[in-house]
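After the structure tokens below, expect a handful of questions from me.
Removed from the display is one protein chain of the complex; every other protein chain stays in position.
Coming up: subunit A.
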Amino acid sequence: MSPISLLSVLTEDLLVRVYTRLGSDSDRKTWRIVCKDFLRVDLVSRRSLRILRFEFLQCLLFKYTNLDSLDLSVCPRIEDGAISLLLSRPEWLNWTRCLTRLTLSRATGLGHSGLELLFRACPRLEAVDVSYCWGYGDMEASAISCAKGLRELRMDKCLGVTDVGLARIAVGCGKLERLSLKWCMEISDLGVDLLCKKCLDLKSLDVSYLKLTSESLRSIASLPKLEVLAMSGCPFVDDVGLQFLENRCPLLQVIDVSRCEFLTSSSLQSVARGHNGLLQLNAGYCLLGLPATVLHCLKDLKNLNTIRIDGARVSDSIFEIISSNCKSLVEIGLSKCVGVTDMGIMQLVSGCVDLKIVNLTCCRSITDAAISALAKSCWKLVCLKLESCDKVTEKSLNQLGSCCLGLEEIDLTDCSGVDDKGLKYLSGCSELLCLKLGLCTNISDKGLAYIAFNCTRISELDLYRCTGIGDDGLAALTNGCKKLMKLNLSYCNGVTDRGMQYIGHLKELSDLEMRGLINITSVGLTAVAAGCKRLAELDLKHCEKIDDSGFWALAYYSRNMRQINMSYCAVSDVGLCMVMGNLTRLQDAKLVHLSKVTVKGFELALRACSVRIRKLKLNSRLRLVLSSETLETLHARGCMFSWD
């Protein structure tokens, strides 16, 4: 059949229908390069765009006119000038018409004037993310307040935003429904109070790590539509504050009071009172003890599906209460709880059979008996965290591998009881996506091969300090787990350049940690760089044999590199300048203890990357030696330094 006849059958709207069924980015990429018709379908149907390179920003925005979501978070060199250039011609402004969602996370180069231009140009903007723009302050908040129709705003870690900035947003964006103020350390009760008076539609509010007192909760309690309240790590909030919430905010579904040190167990009762619809409760690291009397309040929370009481001192009776009251529990977090026993877990799983996510991190007295009971009762288990549960052995994994076939994530870090046999059993969970085996020194290439053979969907694998792993294991791994995106091989000293060449076959790999691989040379790095085109994060700390030629290859191939740690490597001036100058997406570099690099080399390298770098870790000695001009330029571009 000729291609012409195929296209004559498929009309454009049929093509659009097919296009919308495409799942992944890579599929869409393939679609785009089929032919011009297909490309045109992509251009008109595409609703969201994440721009990786500034160079293409303008032409992409010009072509994609029906965008409703634009993500500039990983696009370096977004700054006020770029924005004003983008918006300078009215005929280029088509893309702003429908835009409702704008992600500017970590766009530290952007200032208030650019923001204001942008927001004024996008009349239908509903969601904005400026999280981790650490330099943002009240002026930027003021610019954000120009987006009148805003419903969702994330401004985590906008460190300079004070009550004044928040007030501007509260007044300007009265329709706000979701707001995250996490780590906006300057915001106080006053700002929150005003927010709660002005934005009555708020459904979700995150005030984690703010210096708020209970007074803020009095204000928050007046929000009639509040569904989600996160106030993790508010050290000044006490039980009185939570009492304000009693019988208020009737729609509350999710509350996070973790790490609020002043809370006692009676605050749990306050939370339970009047909130029958509560779905999630996170009270981790805020309650020292959990008296059974208090837990009886859980009776009223029939719908509760998530409870996290990390770090609490518990007893078996608590699990009895939970299992008899919270039948619909889906997730339980018991990380670092003191007093979790096999009996307790058995009690729990006897009632809560729907559990999907169980976190037993550091519950060291747990044995196979508990895990077996869990696996048998909760066959829907999706995620299980057993870090540091030393007593877990292959018996547990056997039960999991035979009962919990839907298991997607398991954390076995530091479980010395796990060995090759255990991995063999575990490989029965063929849906596994994330497997963490860090510090499991008893596993070898053989065990890894079982996993690689059966669990082909794995995208994340942690083999940190698995000293038993060698090149053969990696050969098996790369053969089976083609979809691996994240791999940690740090301190697996058995791995050599040969293993690295296998790694080079992982096309999807984007995040590779290979700290302290003392046997790896530039040859191995070259193989990885040439093979893993999507590599965005690379940690080469203490790979002391890698020299300029390896970094040369990296600079040549790894054009998607976003974050690199090359501390203690044998790189010299040339290699560093190549890496910093050529990797045009590089945003974060850790460059300490580069003994072969001179000050001049640093100076050149930093100048080469100054337009796009956002975060630098340097030896503190350099602070005095580097020219102030370079440092100031970097700082003005929104680059953050951490001095070692």
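A few notes on this one:
Everything below uses one rule, namely that a residue touches a chain if its C-beta (ideal position, glycine included) is under 8 Å from a C-beta of that chain, and two chains touch if they have at least 3 such contacts; residues count from 1.
By our rule, contacts and distances are computed from a predicted model.
With the options "C2H2-type domain-containing protein", "Epithelial sodium channel subunit beta", "Centromere protein O" or "Aldehyde dehydrogenase" in hand, the undepicted chain maps to the protein name "C2H2-type domain-containing protein" (source: UniProt).
Only one residue in the set A:L190, A:V338, A:A530 or A:L626 touches the chain that does not appear here, and it is A:L190. Shown as candidates are A:D42, A:D138, A:D156 or A:E177; the residue that touches the absent chain is A:D138.
Considering the whole complex, the residue from A:R28, A:R77 or A:H112 that touches the absent chain is A:H112. Only one of A:C146, A:C249 or A:M514 touches the absent chain when the whole complex is considered: A:C146. When the missing chain is restored to the complex, the residue among A:K198, A:K225 or A:R559 that touches it is A:K198. Mapped onto subunit A, contacts with the missing chain fall at residues 112, 116, 138-139, 142-143, 145-146, 148, 163-164, 167-168, 171-172, 190-191, 193-194, 197-198.
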